[in-house]
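All protein chains but one are shown at their positions in the complex.
Up next, chain A:
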Amino acid sequence: MVEPVNSSLGKMLLEEISPVVMVLCTPLVEDTFLRNGLSFVETLKPFCNFSNIDVPVRTSSDQLYRLKKFTLRLFYASDIKQPNVEVAKQRLERVITQAGEKDFQDLKSDPPQITDILSNPESEIAPSWFRYYNKELIRTLSFSDHEAFDHPVACLLVVSSKDEEPIKKFVDLFNSNRLPTDGTMDPNILKHYLLVHDNQDATTERTSKVLSEMRSQFGNNECNLLCTNSSKEGNVEHQANPWASFKSSVSADKLGCALTGDDIVEIKDLMQEFASRHIIPYMEQKVRELNQQISATRKGLKNQFKNFLWRKGKDDNPDATKGSMYTYSSTESQIRILGDYAFMLHDYELALSSYRLIYTDYNIDKAWKHYAGVQEMRGLAYFISDQPKKDSECMENAFSTYMKLGKSGFQNATRCGLWWAEMLKARDQHKEAASVYFRICGEEPLHAAVMLEQASYCFMLTKPAMLHKYGFHLVLSGDHYKNCNQVNHAIRTYKSAISVYKSTTWSHIKDHLYFHIGQWYAIVGMHDVAVRNMLKVLDCGYQSKATQEIFLRDFFDIVKKTGMKHEVVGLQLPILNMSSLQVIYEDHRTYASQASALVEESIWQSLEDDIIPSLNSGKSNWLELQSKLLPKKYKESNVCVAGESVKLDLEFRNPLLISTSITSVSLICELTANSDDLKLVDNEPSGSSLSPEISTEHNQVTTSGFSSFTLSEVDFTLGGGEKKLVRLTVTPSEEGILKIVGVRWELSGSIVGVHYFQSVSVKAKTARGRRKNKLTPTDALKFLVIKSLPRLEGSIDHLPEKLYAGDLRYLVLELRNKSESPTKNLKMKISHPRFVSPGNHEEELTTEFPDCLKKGDEHNIVQRESNRTSSVFAFPKDVSLQGDRSLRWPLWLRAAIPGTISLYFTIYYEMENVSSMKYRTLRMHYNLQVLPSLQTSFKVTPSPSRLQEFLVRMDIVNRAKSDCFQIHQLSTVGCRWGISLLQPVDTILPSKFLLAGQALSCFFMIKDCRKSGTEDEETTSLPPSQTDVKLYTQDDDEKLFDIVSSPLASFHESERSCQGPSVQVSPNTVDFILISRLAKSSSPSAVPDLPKILSHHSCHNSIRSSSPISWSLDGPQTIHHDFSTSLCEIKLKMVIRNTSDGISSVTINTNDFLPDAAATTSSSGNQSGWRYVPTITEEMKLTSDVMGSRLGKPPSSMESSPPFIWSGLSSTKIQIQPLSTTEIPLQISVFSPGIYDLSSYELNWELSEHESATSSGTCQGYPYYLTVLQSE
């Protein structure tokens, strides 16, 4: 709380409410002082403020008081009038513009911290030019009619000694320049006469004569002489120039150049004498006279009563003057003069009592401007008298009254508000002051801007500070400044507002601030600062789409104006998803395709375990040990090869709703030469790893002068909110340490976004699983680049994606080495030997596949000794690849089982003359989809009459959905068994094709060709044709396939090991190979690449019967029936033979329900995988001739009801004597056409031998397929 007299308002009032002296001078006087670059009034103004005048004053009472501070205001007579509105407006605008230009250099600085603003002293918070602005604003109301403190108190008439007839000049000056107002100012004011003598021109004799004449004419005390311009040279420089604040355009040193120090002292003494001996005594006498007069007429109870009656009579006077309501001589005007004079003489008590007398009169007369003016003066008087609350009440009253006047009172309201705000601020009521500033904003935008800014500083000064309103009012002020093209001020206010919002999460407001201040910086030409602010709104994902478009368009416009590219670290457009970062590189492990690199490392490691030389083995001597060891540094860091690219996958996301084009996306890398390390590796004398002392002394120098790596550049467009995975590559061409530092990209060709990876944890795709230490984030993106190495490229031609089970294909593996350095010791490992088998010769086959597999081809290789010692295939020793030479090696592919199979190939090769890496591996990965095709099942039964012969029943089901297959041949494996047909081919296969879903049963006879009695004797060689059975008609002129030759023999060995654990050939088992092919007349197949040959292997089929009985179900295979008349009853016959020596009791149980699949599977190993065959719907009509027929739709299953019923006895029990046969009739009822599996029965047998205990068992029924067709 400041004492009112010493507050800013107190000082302002001392200056602004002070006596006015009207100055009248001749042109010659002005010329005299213009030599100093000043007008006459300007010369005197610095000396009109008296800080210690010390004059005794006596006004209304007899008590004296001393004036210490006093001020005079000097005006030319021509200026004593109401200023022109437009002129005043321009003057105010010039104050603001000059202040803005002065602050121009500070605009570039960053917004200050809000804590720094709060800790500033109170006087430094608001800009200093506000005081000048407020003064100019107040002065626009000077010389109002209703306010007496602006009326001139005295008149100063100045004549030069060089004027002709000076006495006459004095009289003419006053007569021709009367007071400008019409009767509201006192015409009889004090006059003072001043004679100016220029020491450079006039003579002293003439001046003395004129002065004598003046004194005789106007009075001795009213005349004075002022001698000036005493300096002859005219180049006096004043240390503290009192006129420095007047003019900034002229050099301050020139002001007052003709005045000496004595001249200045003379001016000062003149003004002090003028004030103390003339002005103050005159005002003092005036106050006493007015007070005495008014006391006689207005004070006291009697006078108030008379005044009431008299004033009422005045209203009825029809002759009232139409002009001004109150002339100078009116009582109200006299009282106002009394109050104002008392105020200026600092007698505030007398002033208050005077104002109290008239404000009621003005209220009654509805003279609102006069009324408000008096209230305003009362408020100011109360303030200086230090009477709180009363001052604010008066100011509020005055302010409201001015506002009620509308536009005509707004200027007065503004001045009143400014004084009122200063009053409140002096009492630390800053919030109330802010509301006053807000109320005087008005409609003029520049005026409002200044007021709003002052209001914001009030909010800053409250205890505690109201920062939110401070920021808000600064924003409002900035908007108004911008609307008036005061861009510098707009930037200044917005910068202060940013200090408030900068560290908050009020993003909508922050975006608005940064966007606009960026635009405004661009307007004033500071484009780099503009870009810096605009960058903060680029990731405005939460704004509306239209707003984002505006932001981005304006941003790029501003960036283009700078004419340079701006690099922004951490740019959030687009957003990089660092968790998606993946690094793919190759060291000694190389990949043939992208799919190969995505396979889990553990799969490759398990495949390569026995193909990669172990570091712990082969310790024949230390020289060999040295060549196999890799330096320890290599094992711990990522290794890549010069000339081969490192790939980095990263996801970019557009946070905006609008499409954004991103160009020139590339990595940021550093390559450091590491020659010392490489030399140490080359010259390493022993097998030990580098010691820590040597490792720390590596001299790492960044390679400069030329590019040591090649970077890829990617361009793409991200739609609104779109994500995209981008692959970036770096290909080092020199050895050293490669670091991937970050990513850079460009927007609109002018903004460069940069993102550094320093603190990102990267998932290195090919990191070794055996590494114990976890990768540090920086190590994952750090690579040791070694010398260029040969890199094999491998591919397999025409590897199909879809196959039928059993499909046999001929493939070619092609390996290529583009490097000039040769490779050696090629090896290959295949993950599924059951599926893929390498061939034996590099040369192309002389005969085309599949005819090369047929018998009679001279180039077939018979593999009689086909056992492999290991699963690693070693290429011939003489195979070496270099100089873009390619090796083509045959591969055989057979789809062994249905399902989705992943095939993995690893090619191992070694380099010559390379010490950094001894070997590399090429990894290839392919996916196969194998569809089911023919499914076979074999049942071997010994013949009762011939000991060397066995009955073979083969059941085939076509499991394919739409394709038909043709059976070609059936062969036994080995030379022991001969096979022959029991029926002609035409009987077995009337249609020659197996339709989709169709089942078939065939019977064969096999014969053991070993010598009877002794197994030690050599097996006689059978003719080749006796081990194969042709299953096609004799009309076809086709040869049988040789199952002894490769690759059928190799694949059969694989199947044997997969289908059973037997290692040696068991004397009680037999193997079969069924060869089939796709029917050529089929509709478009499910497999795009048509198979040529399919082989189906069935191994370990037992020839020993496991039960004492054997049986067969006899009946028709295919019947026709007219279901429109009745259901179909089919008679069957079961023949059962007791093959044991005891009596067998057999029970036949028939089931009408579908057997459980699990139970069926587990009951018999030979029938594993058998499924129920779906029936054919009624819409499908099959005829005997199916050649060329097409299946309209796949068959559907009728699972809701049993397809047939055993209509005979459900259980039959018989006794069979040893080695005898019996027949049992059976019968089924069928309700619709279809293919039926009549295996839903079981035989329970019980054997009673005479000498041993009773044994028993259960036999599941054989598959017996019955085809029922609709007869026409």
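Definition applied: a residue touches a chain if its C-beta (ideal position, glycine included) is under 8 Å from a C-beta of that chain, and two chains touch if they have at least 3 such contacts; residues count from 1.
Definition applied: contacts and distances are computed from a predicted model.
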Name of the absent chain as recorded in UniProt (options "Trafficking protein particle complex subunit 2-like protein", "Translin-associated protein X", "GPI-anchor transamidase component GPAA1" or "LAQU0S03e00210g1_1"): "Trafficking protein particle complex subunit 2-like protein"
Options A:175, A:505, A:602 or A:1211, residue touching the unrepresented chain: A:505
Sole contact to the chain not displayed, among A:466, A:558 or A:1268: A:466
Missing-chain contacts mapped onto chain A: 459, 464, 466-469, 471-472, 475, 504-506, 508-509, 512, 544
